[in-house]
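Left out: one protein chain. Kept in place: all the others.
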Amino acid sequence: MIEFINFYLVPGFAIGSVYALGAVGISMIFGILRFAHFAHGDLMTVGVYGVFAATVVFPVNPFLLVPVGMALAIFAALFVDKVFYQPLRKLPTIYTVISSFGVALIFRSLIQIIGGSENRVFGSGIRPPLILFDTFRLSSLHVQAVTTTAVIAVVLHIFLSKSMTGRSMRAVADDPELAQISGLDTEKVVRWTWIIGAALAAIAGVFAGLDTSAHPNLGWNLLLPMFAAAILGGIGKPMGAMAGGFIIGLAEELSSYHWIGESALISPSYKTAVAFVIMIALLIFKPQGLFKGRLL
Amino acid sequence: MRKLTTMIATAALLASTALVSAADTKVGILMDITGPIANFIPPIQNAANLAVKQVNAQGGLLDGSAIAVYGDTTGTSQGAVDAAQKLVNIENVPFVMGALMSGTTIAAAEAVFIPAGVVQLSPTATSPAMTDLKDNDLVYRIVPSDNYQGEILAKMVLAEGIKKVAVTFVNNDYGVGIGNTFIDAYKAAGGEVVAQAKHEEKKDSYRSELASLTKGGAEALVVVAYAGDSGGKIVKQAAEGGLFSRFIGTDGLRDDLLIKNVGAEILKTSFFSSPTSPGDNPAQGILHKAFNAEYGGGADKAFVDQTYDATFLTMLAIEKVGSADRSKMAIALRDVATAPGIKVGPGEWKKAKALLSEGKDIDYDGAGGAYEFDANGDVSGFIGKFVVDGDSYKQTEIVE
Amino acid sequence: MELTGLFFYLVSILIAGGIYSLLCLGLNIQWGMGGVFNAGIAGFFATGAYASAILTTSTSAKHIGGFDLPVLAGLLGAGIISGCVGWAVAKICIRLKSDYLAMASIGIAEILRLVIVNESWLTNGSLGLSGVPRPFAGLASGRTADIVFLVFIWVIVIAVFFFSQRLYDSPWGRSLRAIRDNEQSASAAGKDVEKFRIQTFAIGCAIMGIAGGLSAHYFRFLSPSATDPLLVTFLVWVMLIAGGSGNNRGAIVGALSIWFLWSVTEIFTNRLPPEWITRSSFVRMLLVGLLLQYVLQRFRAGIIPEKAPKLRYSEEE
Partner (left out) sequence: MSVLLEVKDLTAGYGGPAVIEGISFDVFTNEIAVILGPNGAGKSTVIKTIFSLTNVLGGSVQLDGKTITDQKTSKLVTMGVSAVPQSHNVFPNLTVDENLDIGTYAAPPVDKMATREIILGLFPDLRDKLKQPSGELSGGQRQMVAIGRALMCEPTLLLLDEPTAGLSPAYLERIFDLLLDVRKTGVTILMVEQNARQALQIADHGHVFVNGKNFISGTGQELLADENVRNSFLGGAAS
């Protein structure tokens, strides 16, 4: 049981919080701009490298420099939206999807040209775990990741349900045509979508980078499970995406627990497949996602 | 746009003619620069560049300079074939150093280099499948096949008195090759593998794999993976979780990055196997000193030695032939790499060039070994045992 | 740069271009004719590659098969197996709306990749299959063998092209386009929309499988690193969009021109000054990314747009 909590449940929540923060952006972009944003993982990487560049200039705790990464990611997102995505907005979504794939290549190659492609570690040495009641071994980073994600979830929820911008965003995600007819400022909504999506992606990227190491493929490698999380939560439902992220994270980790007998239920090599099987099953049986997202 | 394209094209071609004068010789270097192993590439590329730089500083290649021409496989067979075609047909290189991954190396060899009759020397491809290629004596490598390191590692572990281990290996040609050989050899020699798990690259958490590996009370964890990817994460997460205290790794894990990542303290009792050179080989020290002087560190990264040596050997072979004649490269490579002959080592281009011009036979013994090719173009090599010493590694023993 | 070198480079571009042309033709049946959004191209490509390789290699102790069949039988098997996988996938997923279908197909491609990497009894896992034969290997040796293979590939491409043309103009193709352009009215007109879409998906996947098989025979060696799954999917989409979706000629032209651009960029980035040598590959990726944006913004209708008038429906009332 202790083993289950320490090595399956808690890591599941930790990786889940990375997926959750990344999936929020994917879900909102999918809901509001109506395309699968393939550059979202690389947007995470952009944020991580922003933080990394800042730590070189100001050698303080990387957590204090996360705003730098967020700012860089937001700038990058708004820039590519303006230059690459906006001209394609009236065309079928496949154009924007392909364009975002190209943007992913652009982000990654720029990071590699400027930052080099080596692994970079934020801090040396292992972080001794927090030991509670002599049994629970928690990595302090995981605790930080999960609590930060929880706080963000609450703030995001308040923003989306109470503020004018938040409500407008949900309205556009619900029905873009009606939002236009209602005279909502869709461009402003689009802007905020990018700002929130990119900022959260940067935070997610930093957690992933701190947990292991930062490298140019960091975000790209996380992209597919984040998509699965966004779909699971229902398109255009940021809170659903959060839940979806945790579900995918937990499913990946828990699927290899020895539920029956001695050996892993599903070989850990198939972790990623578990996420997709869940996603596909959900798409077939409950296409709006768990939280009634919009049907495209 | 058309105008622009034409202009760029013309400018590029002009630039190329400006760079390569008639006397210069292109050296083909095929690497998996972008793609899945991009994060390992920079020091490896530096190693190749260092060799070219030293050659040019010490008299150049043939009658001019050596020019490194890179092909990027993008880490895929398809990209490897495309890049190889360009090296062979557009750049017209006489000899190709590379590629790094076994998959890309074999695909490029099968589809391009063997049909075109170009010699290929891989510094790192360890797949046993390369031994059996019908390659017309064109495909070489300077690392021992996976089978070899796996067997030696098994001996090493038993010699330490470790009778029960858990094994995890990365699910690619490198990990599976060494991992499976190790398990077979270890069991055959009386060791007990209490748990084993193949793992996927690029994941962020390996804690669940680790939890299952702890079952059975292994004395140590054998990790066949790269420090820059899953290997480093596994050691770190195992140490953080207090699951294992002793780690045994291969050359992929024996990387300064690992020490930087988890700290030397954790690795006190750990040891690593890595291809090395026989006896007290000063060549490695010389190379590492030159490398660190040039690039400010990183000489200890995986495959730096082998890549430098392969690039150096490539140029020695070209120098030996005396022209860019592709058909003579294979024999020349065997000549300059294998005994007998006057010994030359890393950085000794001037000496080698002088000897070759006098028609003397030379024998390059590199930082990573002596490189005596067998009939298949493989080397047997030596495997060294390394332990952590400060923020670097120290070789304590050599197993043949 | 000598002329024979240039010639053989051209041959290699046309071989790879031919493989991509097949993928594009397959995708064109799915998307251009049927409006089915398949984002798992790589999965079906890999399935076909492994099917053909396993069927045609000689027996091995390390994995299943080694059936030592002739290459044509291998390719046929690749088409059938990929087609069947496609059919099964379509049977489950075809009801999904376009973007969800895309996501599901990405997921399925990823699952197929994991199966290939992990099930070593079937595929020899990450160590790969070596000794995959080329067709008509006895006819020529060395580099000239590539010319034989080039002809072989293009015979298949042209055959598939005529097949697609026939399909496009057949009653089946017309119904398909009607469904693509307006699903509701087509289903109101009594077409079994779902059945049509499943058929399209399966036929497209079969063609992609043949393309995969051809690539295995070209490389002569097949390992999970044969292609980057997302990259190949993405490239094929770019090719089809650039060439003009809905048009078979456009699919081929798009495949050849985009592959050509993709390949030659490296020749230019290799001419960068020496300080850039370690970064030239990334400069190339950057260039490819930017070039793509240019194609999307300037050639959005495709180099050769669909000629047949679309079966328009009034958007009003």
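Which chain is which? They are A, B and C, in the order written, and residues in each are numbered from 1.
Here is the rule we go by: a residue touches a chain if its C-beta (ideal position, glycine included) is under 8 Å from a C-beta of that chain, and two chains touch if they have at least 3 such contacts.
Just so it is clear, the structure is predicted and the values come from calculations on it, not from any experiment.
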| item | value |
| --- | --- |
| Sole contact to the chain not displayed, among A:34, A:142 or A:170 | A:170 |
| Contacting the left-out chain in the complete assembly, out of A:2, A:114 or A:178 | A:178 |
| Residues of subunit A in contact with the chain not shown | 161, 164, 167-168, 170-171, 173-175, 177-185, 236-237, 292, 294 |
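Throughout what follows, only the chains that are shown with their structure count from here on.
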| item | value |
| --- | --- |
| Interchain centroid distance [CA atoms averaged], subunit A/subunit B, Å | 36 |
| Subunit B-subunit C separation of Cα centroids, rounded to whole Å | 33 |
| Shared-contact residues (touching 2 or more other chains) in subunit B | 34, 36, 42, 171, 198, 200 |
| Where subunit C touches two or more other chains, by residue | 114, 117-118, 282, 284-285 |
| Subunit A partner contacts - residues on subunit C that touch it in the complex | 31, 37, 92-93, 95-100, 102-104, 106-108, 110-111, 114, 117-118, 230, 234, 237-238, 241, 279, 282-286, 288-290, 292-293, 296-297, 300 |
| Residues of subunit C that touch subunit B when the two form their complex | 1-2, 5-9, 12-13, 16, 114, 117-118, 120, 125-128, 130, 141-143, 145-146, 215, 218-228, 231-232, 263, 266-268, 270-271, 273-274, 277-278, 280-282, 284-285, 294, 298 |
| For the subunit B and subunit A complex, residues of the former touching the latter | 34, 36, 38-39, 41-43, 171, 197-200, 202-212, 215, 228, 232-233, 236, 239-243, 257, 260-263, 265-266 |
